[in-house]
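Mind having a look at this structure? Questions to follow.
For this depiction, one protein chain was excluded, whereas all remaining protein chains were kept in their positions.
The chains carry the letters A and B, assigned in the order they are written, with residues numbered from 1 in each.
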Amino acid sequence: MNGLPGFLRLLEGPQTVGRGPAFWIVFAIVFAMACAYPLFSDGYTVGNTVYFFVWVFIALSLCLIWGYGGSLSFGQTAFFGIAGYSYGILTLNFGSAYGFTLVALVLAIAIAALFALLLGYFMFFGRIAGVFLGIVTLAVTLMLERFMAQTAGPEWRIGVARLNGFNGMSAMPPLTIPWPGGDIVLFADIGLYYAVLGLLLLVYLGLRILMNSAFGNVIVAIRENPERAEMLGYDVRKYQLITFVIGAALAGISGVLYTVWGQYITPSSMGMTAAALPLIWVAVGGRSDLTSTLIGTLVVLAAFQALTIYGSQYALVFMGVLLVLTVLIAPNGLVLGVMNLISRLATRRSKGDV
Amino acid sequence: MTKNVLRGLRAVALTGTLVLATGAAFAQTPIKLGVLEDQSGDFAVATIGKVHAIQLAAEEINKAGGIDGRPLELITYDTQSDNTRYQEFMRRVLQRDKVDVVFAGFSSASREAYRPIVDQFNGFAFYNNQYEGGVCDGHMIVTGAVPEQQFSTLIPYMMEKYGKNVYTLAADYNFGQISAEWVRNIVKENGGKMAGEEFIPLGVSQFSQSIQNIQKAKPDFVVTLLVGTAQASYYEQAASANVSLPMASSVNVGQGYEHKRFKPPSLKDMYVTTNYIEEIDTPASKAFYAKFKAKFPSEPYVNQEAENSYLAVYLYKQMVERAKSTKREDIRKVIAVGDVCMDAPEGKVCIDPKSQHMSHTIYLAKVGADHSISFPKVWEGIKPYWLGDAGCDLTKKDPMAQYTPSNPPPKP
Partner (left out) sequence: MDIATHIFSALYQFGDAFAFLVLSACGLAVIFGMMGVINLAHGEFIMCGAYVTASTAHVGLPLPLAIMAGAIVAALVGALVELVVIRHLYDRPLDTIVATWGLSLIATQGTLILVGSSMAGVGTPFGSFQVGEYSYSIYRLVLFASALGVLGGLYMLFNWTRFGVLARATIQVPHMAAALGVDTRLIYSLTFACGAGLAGLAGGLYAPTMTLVPTMGATFIMEAFVTVVIGGADVFLGTAPAGAVLAVVKSVMTSWQGQLFGQIGLLVAVIIVVRVLPKGISGFLLRERT
C-alpha cells in the first residue's frame, strides 16, 4: 500500500481488525453487494435495511467512546434525541426548500455535539470516570426523556414546531437534495438507502483512519492506563472530551436519520430501554473494534427483528437466552470472536506453507 | 402452567391454521388484516385481550362464509410495547404483506409513531382504543371512546351526586393533560371549581405526597386519570391512607380491570364511564362474553378495548361488503353516506363520517366495597361530537393531523 497518499495508509493499523489485500477484497465485494442489492429486492426490505443502518452510527459512537476510549457512556441516546428533535424543530420551522433539510441535518448534529462539549467538559474536567460516568450520562438522558414526555401542551412550542410530549413530534419533511428540474426527495426507500450507505462508508473509513492515527493511539493508551498516558505528557481530559464529542455527533447522525426515516421522534427514544440497547449491540458484536461493532449491530438488529416476527411471545425469552449465551461463549463479542478465529486459522495455514 | 404454555403455542399456530382450516372452502383470495398489538411488555395487561377478540371475530366470520365470500386472514405481529416495533411492522404489513387493513396500537405514542407510515403508503388503519381524541386523518378509523363521550356524561353526574369541588390526578403526558383539560372545561361549564390538579410522570409508583395534597385540598371527589401499571398503585396506597373519597375515571376498570387485580375495598366508590366491560348485563353482552370465554377460557378479563376490536372486525366486514371493494377510497364513500352502524355487544354503534370516530353506548360503572360492579346509569348513542364541531370534516378535506381543544383545527 506504499503508493497511497499518507492518510490512506492509516486505513489499516494496530487499532483495527482487518488488513492486507484479502480483507480489502472482501470489503470491496461486500460493499459492491450492498450497492447492488436494492436492484434485486423490494421496497420493504430496502427500507428495513436503511432502518438497521440508521442504528449503526450510534453503535459506532459507543464503540469509539467505550470500546476504544474506555469510558462507558450509558446516555448516547441523549444526543440521539437532541439531534432528532433539533432536525424536527428546524425543518418544521424553515421547511425543506433549497436543500434546507441537509443544512438542518448538519445543524442538528452540531447542536448535539455542542451539548456533548458542555456535558463532557463538566464530566471529564471534573475527573468523573468509570461507572460514575455511566450513571451521569444515564441520568442526563432520563432527565431529557422525563422532561420531553410532559411537553404535550400548546405552550411547549418552538416557532411553529410543537414538541407534543410523549406522543412525539411528527410530520417533519424527509431529506431533500436540491436538483435542477425537481428536488430529489429521499423517502425511506432506495434514495435514502444509497445516501445512508454512502454516509456509513465515509464514517466507517474515517473512523478507521482516526483510530490508527496518533490521536487514536493516544485514546487507546488512555484506555489501557490513564495515569501512564498522563505521565507521558498527554492531557487525558482533552482527549477524552474530543472523543466524547465525536461520539455524540455520531449518535446525532443516528438521531436525525431515525427521525427522517419514520418522520417521527419521541421521548422514549431517550428512555431506559433505548439507552441500554446500543450497549447490547456493541457488546455482542465486540466493542473494541469498529468492524465487529458494525457487523454485530446489524446481526443483532436483524436477529431480534426476525425473532419478534417468527418467535411470537417467546421472542423476548429467546433474545435473553441468546444474550446470556453470547456473553458466556464469546467473551470478546460474537463477531470479534469469529474474526479472530478466522485470522488465527489464516496465520496457521500460512505458517504451514512456509 | 403447562396449559398456559400450550395456549401460547396454540396462539402461535393460530394465524396459520385459521386459514388452512377454512381456506379450502374458499376459492377466492383472502382479505388480509394486519394486527399490530402489544402481546408483551408493559401494556400487555390490557392488550392481549384485543388480539384474542380479533381472532374470535375472524373465526366467526370465516365460519359464516367470510367477507363477501372471501376468507379473512390475520397477519399478527407482537409490537412488545415498543414504538419502534410499530414503525418496523407497520411498514412490513403495508409493503411486504400488502394487507388490506391494519388494526393497530394501544398507547397514543404508538399510534402517532405508525400514523406517518400509514399516511405515506396510503394504508388504512383502525385504532380500536379509547384515547385523548382529536385525530382527524382519513387513513384512520377510531372505534374507541374519546373524552367528550366519557366526560360529558361522567362529570355532571358526579358533580350532582357528590358536589362541585373537583380534584384531578392525571398522568403527565398527552392523554392525561388533554383529558384533564376536558374535565376542567366541563367542571367550569357546570358551575363547579377545581380544588386542585396534579400531574404524575409515567412510571411513578409512589403516591404519598399526592395523597397528602388531595387531603389538603378537600375535594368532593377525585378524577383519576392514571395510566400504566405503575400508576395504578395509587388506589391501594390511597385506600391504606384512608382517603375514602369517591373517584371518577375514564381509563381505569374499563381498560386495566383494576377492580379484579386489587384487593377490595381499595377501589370502593370508583365511577367509570366505559363503552364496555364484561359485567354488562344485557343479552348481547352476555352472549359475547360467553363466546369469548368459550374460546379463551383463561382470559383474565374482557375489557372495552377487546370489545372495540371485536366490533371493528364486523364493522370492516360490513363496509367492505357494501363497498364491494377493499380500497380505502371506496370504503370511505360508504362511510360518507353516514349510516354505517351495527349492533355490537355494547349496543348500537355508528361511524361519524366527519371524524371517522364512533358513537357509543356509555355505561356508568360503579365499583362497590366488595369490588362488584353496578350500573347506576346508561347513556345511549353518545356521539364523538367535538372534532366535527371544531371543524374537522374528512368528507371534504383530509389534514392527517391530531388536534386538541387548545389547538383546534384552523378555521377555513
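As a working rule, contacts are C-beta pairs under 8 Å (C-beta built on N, C-alpha and C of every residue); 3 or more make two chains touch, one makes a residue touch a chain.
Quick caveat, the model's predicted, so the values are computed rather than measured.
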Omitted-chain contact residue, chosen from A:52, A:147, A:187 or A:234: A:147
Of B:28, B:122 or B:208, the one touching the omitted chain in the full complex: B:208
Positions on subunit B contacted by the hidden chain, ascending: 1, 4-5, 8, 40-42, 44-45, 48, 172, 198-201, 203-206, 208-210, 212-213, 215-216, 229-230, 232-233, 236-237, 239-243, 260-264, 266, 298, 300
On subunit A, residues whose C-beta touches the chain left out of the figure: 72, 122-123, 126-129, 131-132, 135-136, 138-140, 142-143, 146-147, 150, 272, 276, 279-280, 283-284, 313-317, 319-324, 326-328, 331
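Everything that follows uses one rule, which is that only the chains that are shown with their structure count from here on.
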Rounded Å distance, subunit A centre to subunit B centre (Cα mean): 37
Interfacial residue positions of subunit A with respect to subunit B in the complex: 42-45, 47-48, 51, 146, 149-150, 152-154, 162, 164-168, 170-171, 187-188, 261-264, 266, 268, 273, 305, 308-309, 312-316
Of subunit B, residues touching subunit A in the complex: 8, 11-12, 39-40, 77-78, 80, 82-83, 85, 87-89, 91-92, 95-96, 108-109, 111-113, 115-117, 120, 172-174, 177-178, 199, 201-202, 401-402, 404, 406-407
